[in-house]
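I'd like to ask some things about the structure below.
What follows is subunit A.
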Amino acid sequence: MRQDPLIPMLAVVTDIRQDTPDVKTFRVVGLDGKKPLIHIPGQCAMLSIPGVGEALFSITSSPTNEEYLEFSIKKCGCVTDWLHAMEPGQQVTLRGPYGNGFPVDTDFAGKDLVFVAGGIGLAPLRSVINYVRHFRDRYGSVDIVYGSRSKADLVDYQEILDEWCKEDGISVHLTIDNPQPDWDGHVGFVPNYVKELGFDTGKTVIMCGPPIMIKFTLAGLMEQGFPRDNIYTTLELRMKCALGRCGRCNIGDKFVCKDGPVFRLDQLDQLPDEY
Partner candidate 1 sequence: MQVNQEFKPTIVAFCCNWCSYAGADLSGTNRLQYPANVKIIRIPCSCRLNPMFILRAFQRGADGVILCGCHPGDCHYTTGNYYARRRMTLLFSMLDFLGIERERTRVEWVSAAEGAKFAATMNEFVETVTKLGENKRLEDLRCKS
Partner candidate 2 sequence: MKKCPVSQLDALFASVAARQKLYIPAGEAKTAAFQPWQEGMKLTDALNTVRSAKDLFFPQVENLVNFKVTGKQIEIIENRDPSEPFVVFGVRACDCRSFDILDKVFLCDPVDTYYKTRRENGVIMTLACTEPEETCFCTAFGIDPTDPAGDVSCWMDGENLYLRANTEKGETLLSELPMLSDGDAPAADKTVFDRLPLKNLPLDKFGGEHMMELFKYEKWAGLAESCLGCGACTFVCPTCQCYDIREFNTGDEIKRFRCWDSCMYSDFTLMSAGQPRPTQLERFRQRFMHKLVYYPSTHDGEFGCVGCGRCLQKCPISMNIVKVAKTLGEETT
(Lines give C-alpha, C1' and ligand atoms only; values in the text may rest on other atoms or scores of the structure.)
Protein backbone atom coordinates (compact mmCIF):
# COMPACT_ATOMS: atom_id res chain seq x y z
CA MET A 1 0.00 0.00 0.00
CA ARG A 2 1.47 3.31 -1.03
CA GLN A 3 0.41 6.09 1.20
CA ASP A 4 -0.82 9.35 -0.20
CA PRO A 5 -1.34 12.50 1.81
CA LEU A 6 -5.01 12.37 0.83
CA ILE A 7 -5.54 8.95 2.36
CA PRO A 8 -6.44 9.33 5.99
CA MET A 9 -5.70 7.14 8.97
CA LEU A 10 -8.24 5.72 11.33
CA ALA A 11 -8.76 7.13 14.75
CA VAL A 12 -11.30 6.65 17.44
CA VAL A 13 -13.22 9.13 19.54
CA THR A 14 -12.83 8.02 23.12
CA ASP A 15 -14.58 10.78 24.94
CA ILE A 16 -17.03 13.54 24.17
CA ARG A 17 -17.54 16.46 26.49
CA GLN A 18 -20.41 18.89 26.11
CA ASP A 19 -18.82 22.30 26.64
CA THR A 20 -21.63 24.64 25.76
CA PRO A 21 -25.04 24.10 24.22
CA ASP A 22 -23.47 24.01 20.75
CA VAL A 23 -19.85 23.09 21.37
CA LYS A 24 -18.51 19.67 22.17
CA THR A 25 -14.93 18.63 22.73
CA PHE A 26 -13.87 15.33 21.22
CA ARG A 27 -10.95 13.31 22.49
CA VAL A 28 -9.30 11.38 19.67
CA VAL A 29 -6.68 8.64 19.78
CA GLY A 30 -5.26 6.30 17.19
CA LEU A 31 -6.48 2.72 16.92
CA ASP A 32 -3.49 1.70 19.03
CA GLY A 33 -4.76 3.94 21.80
CA LYS A 34 -1.90 6.39 21.39
CA LYS A 35 -1.80 9.95 20.18
CA PRO A 36 -2.19 9.73 16.41
CA LEU A 37 -0.05 12.68 15.34
CA ILE A 38 2.42 15.25 16.61
CA HIS A 39 1.50 18.88 16.11
CA ILE A 40 2.44 22.46 16.88
CA PRO A 41 -0.11 24.71 18.64
CA GLY A 42 -2.40 26.31 16.07
CA GLN A 43 -2.18 23.50 13.56
CA CYS A 44 -5.25 21.73 12.23
CA ALA A 45 -6.27 18.28 11.17
CA MET A 46 -8.84 16.90 8.76
CA LEU A 47 -11.50 14.87 10.47
CA SER A 48 -13.99 12.94 8.47
CA ILE A 49 -16.88 10.60 8.77
CA PRO A 50 -17.04 8.64 5.52
CA GLY A 51 -20.35 9.27 3.87
CA VAL A 52 -20.85 12.55 5.67
CA GLY A 53 -17.85 14.62 4.77
CA GLU A 54 -14.45 15.85 5.70
CA ALA A 55 -13.64 19.10 7.43
CA LEU A 56 -10.67 20.85 8.91
CA PHE A 57 -10.59 21.52 12.65
CA SER A 58 -7.98 23.11 14.80
CA ILE A 59 -6.40 20.88 17.38
CA THR A 60 -7.32 22.25 20.78
CA SER A 61 -5.15 20.08 22.94
CA SER A 62 -1.57 21.08 23.61
CA PRO A 63 1.30 19.20 22.00
CA THR A 64 2.50 18.60 25.54
CA ASN A 65 -0.43 16.31 26.06
CA GLU A 66 1.06 13.01 25.05
CA GLU A 67 -1.99 10.84 25.33
CA TYR A 68 -4.57 12.17 22.94
CA LEU A 69 -5.75 14.97 20.67
CA GLU A 70 -8.72 17.16 21.43
CA PHE A 71 -10.97 19.05 19.07
CA SER A 72 -13.53 21.58 20.26
CA ILE A 73 -16.19 21.75 17.61
CA LYS A 74 -19.16 24.00 17.23
CA LYS A 75 -22.27 22.61 15.62
CA CYS A 76 -22.78 24.59 12.45
CA GLY A 77 -22.96 22.36 9.38
CA CYS A 78 -23.31 18.93 7.96
CA VAL A 79 -20.16 17.32 9.33
CA THR A 80 -20.36 19.03 12.70
CA ASP A 81 -24.01 18.04 13.11
CA TRP A 82 -23.02 14.45 12.65
CA LEU A 83 -20.09 14.75 15.04
CA HIS A 84 -22.37 16.21 17.67
CA ALA A 85 -24.80 13.34 17.27
CA MET A 86 -22.26 10.56 17.64
CA GLU A 87 -21.25 8.52 20.66
CA PRO A 88 -17.85 7.66 22.12
CA GLY A 89 -16.22 4.65 20.51
CA GLN A 90 -17.02 5.89 17.04
CA GLN A 91 -14.19 5.65 14.58
CA VAL A 92 -13.36 8.62 12.43
CA THR A 93 -10.68 9.25 9.85
CA LEU A 94 -7.93 11.70 10.46
CA ARG A 95 -5.17 13.29 8.43
CA GLY A 96 -2.76 16.04 9.23
CA PRO A 97 -1.43 18.02 10.90
CA TYR A 98 -1.75 20.94 8.55
CA GLY A 99 -0.74 24.57 8.60
CA ASN A 100 2.06 26.58 10.09
CA GLY A 101 0.97 26.83 13.71
CA PHE A 102 1.93 29.58 16.12
CA PRO A 103 5.59 30.51 16.45
CA VAL A 104 5.58 29.37 20.09
CA ASP A 105 9.26 28.53 20.25
CA THR A 106 10.57 31.42 18.21
CA ASP A 107 8.69 34.72 18.05
CA PHE A 108 6.73 34.13 21.24
CA ALA A 109 9.71 33.08 23.35
CA GLY A 110 10.38 35.45 26.18
CA LYS A 111 7.47 37.69 25.26
CA ASP A 112 4.52 38.93 27.28
CA LEU A 113 1.48 37.36 25.72
CA VAL A 114 -2.10 38.57 25.49
CA PHE A 115 -4.64 36.07 24.24
CA VAL A 116 -7.90 37.49 22.95
CA ALA A 117 -10.65 35.01 22.09
CA GLY A 118 -14.33 35.11 21.39
CA GLY A 119 -16.70 32.15 21.46
CA ILE A 120 -15.37 29.06 19.72
CA GLY A 121 -12.31 31.14 18.85
CA LEU A 122 -10.80 29.84 22.06
CA ALA A 123 -10.33 26.44 20.42
CA PRO A 124 -7.07 27.11 18.55
CA LEU A 125 -5.77 29.31 21.36
CA ARG A 126 -6.33 26.71 24.04
CA SER A 127 -3.55 24.66 22.50
CA VAL A 128 -1.14 27.58 22.73
CA ILE A 129 -2.24 28.57 26.20
CA ASN A 130 -1.69 25.10 27.60
CA TYR A 131 1.63 24.88 25.78
CA VAL A 132 2.68 28.15 27.33
CA ARG A 133 1.52 26.98 30.76
CA HIS A 134 3.58 23.84 30.37
CA PHE A 135 6.73 25.78 29.53
CA ARG A 136 5.81 28.68 31.76
CA ASP A 137 9.38 29.85 32.35
CA ARG A 138 9.98 30.47 28.66
CA TYR A 139 7.45 33.28 28.46
CA GLY A 140 6.73 36.55 30.19
CA SER A 141 3.37 37.56 31.54
CA VAL A 142 0.23 35.90 30.20
CA ASP A 143 -3.15 37.60 29.92
CA ILE A 144 -6.21 35.84 28.61
CA VAL A 145 -9.23 37.84 27.55
CA TYR A 146 -12.10 35.58 26.69
CA GLY A 147 -15.65 36.53 25.93
CA SER A 148 -18.80 34.81 24.90
CA ARG A 149 -22.50 35.45 24.44
CA SER A 150 -23.36 34.05 27.86
CA LYS A 151 -21.85 32.09 30.70
CA ALA A 152 -23.11 28.86 29.19
CA ASP A 153 -21.33 29.62 25.93
CA LEU A 154 -17.88 29.86 27.48
CA VAL A 155 -15.92 26.94 26.11
CA ASP A 156 -13.71 25.04 28.54
CA TYR A 157 -15.15 27.02 31.44
CA GLN A 158 -14.26 24.36 33.97
CA GLU A 159 -10.66 24.14 32.81
CA ILE A 160 -10.41 27.92 32.86
CA LEU A 161 -11.70 28.09 36.42
CA ASP A 162 -9.90 25.05 37.80
CA GLU A 163 -6.54 25.44 36.14
CA TRP A 164 -5.90 28.68 34.32
CA CYS A 165 -7.30 31.01 36.95
CA LYS A 166 -5.41 29.27 39.69
CA GLU A 167 -2.06 29.49 38.05
CA ASP A 168 0.41 32.17 39.07
CA GLY A 169 1.37 34.69 36.44
CA ILE A 170 -1.69 34.11 34.34
CA SER A 171 -4.48 36.68 34.45
CA VAL A 172 -7.77 35.50 33.07
CA HIS A 173 -10.31 38.15 32.07
CA LEU A 174 -13.70 36.69 31.27
CA THR A 175 -16.60 38.64 29.88
CA ILE A 176 -20.07 37.91 28.58
CA ASP A 177 -22.18 39.97 26.21
CA ASN A 178 -25.19 40.52 28.45
CA PRO A 179 -25.68 40.51 32.23
CA GLN A 180 -27.18 37.39 33.76
CA PRO A 181 -28.08 36.54 37.36
CA ASP A 182 -25.39 33.98 38.16
CA TRP A 183 -22.55 36.02 36.67
CA ASP A 184 -20.53 38.40 38.75
CA GLY A 185 -17.73 38.95 36.26
CA HIS A 186 -17.31 41.51 33.55
CA VAL A 187 -20.12 42.19 31.13
CA GLY A 188 -19.50 43.66 27.70
CA PHE A 189 -18.03 42.93 24.32
CA VAL A 190 -14.49 41.71 23.97
CA PRO A 191 -13.13 44.71 21.96
CA ASN A 192 -14.24 47.17 24.61
CA TYR A 193 -12.94 44.98 27.40
CA VAL A 194 -9.53 44.74 25.77
CA LYS A 195 -9.45 48.51 25.54
CA GLU A 196 -10.49 48.89 29.18
CA LEU A 197 -7.79 46.51 30.30
CA GLY A 198 -5.25 48.78 28.57
CA PHE A 199 -2.43 46.33 27.95
CA ASP A 200 1.09 47.49 27.42
CA THR A 201 1.66 47.97 23.71
CA GLY A 202 4.87 45.96 23.86
CA LYS A 203 2.92 42.77 24.46
CA THR A 204 2.29 40.20 21.77
CA VAL A 205 -1.39 39.79 20.96
CA ILE A 206 -2.81 36.47 19.78
CA MET A 207 -6.37 36.70 18.60
CA CYS A 208 -9.08 34.39 17.40
CA GLY A 209 -12.81 34.82 17.19
CA PRO A 210 -15.65 35.88 14.96
CA PRO A 211 -14.72 38.37 12.22
CA ILE A 212 -16.68 41.16 13.83
CA MET A 213 -14.82 40.77 17.12
CA ILE A 214 -11.47 40.71 15.32
CA LYS A 215 -12.36 43.81 13.37
CA PHE A 216 -13.26 45.92 16.38
CA THR A 217 -10.55 44.56 18.65
CA LEU A 218 -8.01 45.41 16.00
CA ALA A 219 -9.33 48.92 15.64
CA GLY A 220 -8.96 49.31 19.39
CA LEU A 221 -5.44 47.90 19.43
CA MET A 222 -4.42 50.20 16.60
CA GLU A 223 -5.77 53.14 18.53
CA GLN A 224 -3.69 52.15 21.53
CA GLY A 225 -0.64 51.91 19.33
CA PHE A 226 0.09 48.20 19.13
CA PRO A 227 2.53 47.48 16.28
CA ARG A 228 0.96 45.38 13.51
CA ASP A 229 3.85 42.95 13.41
CA ASN A 230 3.13 41.88 16.95
CA ILE A 231 -0.46 40.79 16.47
CA TYR A 232 -1.29 37.25 15.41
CA THR A 233 -4.55 35.79 14.31
CA THR A 234 -5.76 32.58 12.77
CA LEU A 235 -8.04 32.32 9.76
CA GLU A 236 -10.41 29.76 8.38
CA LEU A 237 -11.63 29.18 4.83
CA ARG A 238 -13.21 26.29 3.04
CA MET A 239 -10.69 23.56 2.33
CA LYS A 240 -10.76 20.21 0.64
CA CYS A 241 -7.18 19.01 0.46
CA ALA A 242 -5.31 21.04 3.10
CA LEU A 243 -2.23 20.62 0.90
CA GLY A 244 -2.40 23.89 -1.03
CA ARG A 245 -3.75 22.26 -4.17
CA CYS A 246 -7.50 22.17 -4.24
CA GLY A 247 -7.41 25.88 -4.81
CA ARG A 248 -10.08 27.35 -2.58
CA CYS A 249 -8.44 28.60 0.60
CA ASN A 250 -6.00 31.03 -0.92
CA ILE A 251 -5.92 34.64 0.03
CA GLY A 252 -3.89 36.23 -2.70
CA ASP A 253 -0.83 34.07 -3.18
CA LYS A 254 -0.99 32.51 0.28
CA PHE A 255 -2.85 29.35 1.14
CA VAL A 256 -4.54 29.32 4.51
CA CYS A 257 -4.00 25.57 4.81
CA LYS A 258 -0.30 25.67 4.07
CA ASP A 259 0.99 29.19 4.71
CA GLY A 260 -1.58 29.79 7.46
CA PRO A 261 -3.83 29.46 9.34
CA VAL A 262 -1.74 31.69 11.60
CA PHE A 263 -0.94 35.06 10.10
CA ARG A 264 0.70 38.11 11.55
CA LEU A 265 -1.26 41.26 10.95
CA ASP A 266 1.46 42.88 8.89
CA GLN A 267 1.44 39.76 6.68
CA LEU A 268 -2.29 40.07 6.18
CA ASP A 269 -1.81 43.71 5.23
CA GLN A 270 0.13 42.46 2.21
CA LEU A 271 -2.80 40.36 1.06
CA PRO A 272 -6.16 41.10 -0.54
CA ASP A 273 -9.00 41.21 1.97
CA GLU A 274 -10.76 38.15 0.63
CA TYR A 275 -11.48 36.40 3.92
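Definition applied: contacts are C-beta pairs under 8 Å (C-beta built on N, C-alpha and C of every residue); 3 or more make two chains touch, one makes a residue touch a chain; residues count from 1.
The set was built so that all candidates are chains of the complex that A comes from, given by their letters.
Predicted, not measured: the structure shown is a model, and the values here were computed from it.
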* **Touch assignment for subunit A within the complex, options 1 or 2** => 2
* Structure fact -> So, in the complex, the side of subunit A touching candidate 2 is made of residues 1-10, 50-51, 53-54, 76-78, 80, 87, 89-93, 236-238, 240-241, 243-253, 270-272, 274-275
